[in-house]
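Every protein chain except one is present and positioned as in the full complex.
And now, chain A:
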Amino acid sequence: MIVLALAAMPFLARGLNALALGEATAGHLGIPVQRLKYTAIIGASAAVGASVAVSGGIGFVGIVVPHLLRLAIGPDNRYLLPASALLGACLLLLADAVARTIVAPAELPIGIVTAIAGAPSFLWILLRKRGVLDL
């Protein structure tokens, strides 16, 4: 399921870029907007569903990583989608290592580690966007 979603990414990226101009304009460019939206939403839901089935719910990964990366490499989905997948996976590995070692021999729920790192990052992105913070 996850592999299928990954394989679909390159085909969706350009259409998603066009969608940034609005649905009408994307349509004028020849993008089948409704089909693209359904494919993207169903694909993302299936991939997330499969991951959650394996690992349980882990918060703050999906909500923080793409936003952080957009600041770093720009909004072009051809690069943003694969980069988000890679950085998301790296962060989870790191969080898992921390969760297993920090209170060894006991084990911390990994969601707590991602929340401790993710919540402040998300707050930072939000405040920056609103112009409250300039860091």
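The definition used in the following text is that a residue touches a chain if its C-beta (ideal position, glycine included) is under 8 Å from a C-beta of that chain, and two chains touch if they have at least 3 such contacts; residues count from 1.
Everything below uses one rule, namely that contacts and distances are computed from a predicted model.
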Protein name, per the UniProt record, of whichever chain is missing from view ("Hemin import ATP-binding protein HmuV", "Probable chemoreceptor glutamine deamidase CheD", "Ni/Fe-hydrogenase 1 B-type cytochrome subunit" or "ABC-2 type transport system permease protein"): "Hemin import ATP-binding protein HmuV"
Residue in contact with the excluded chain [from A:Leu4, A:Leu21 or A:Val103]: A:Leu21
Which parts of chain A face the unshown chain closely enough to count as touching? 14, 17-18, 20-22, 24-25, 27-32, 70, 74-76
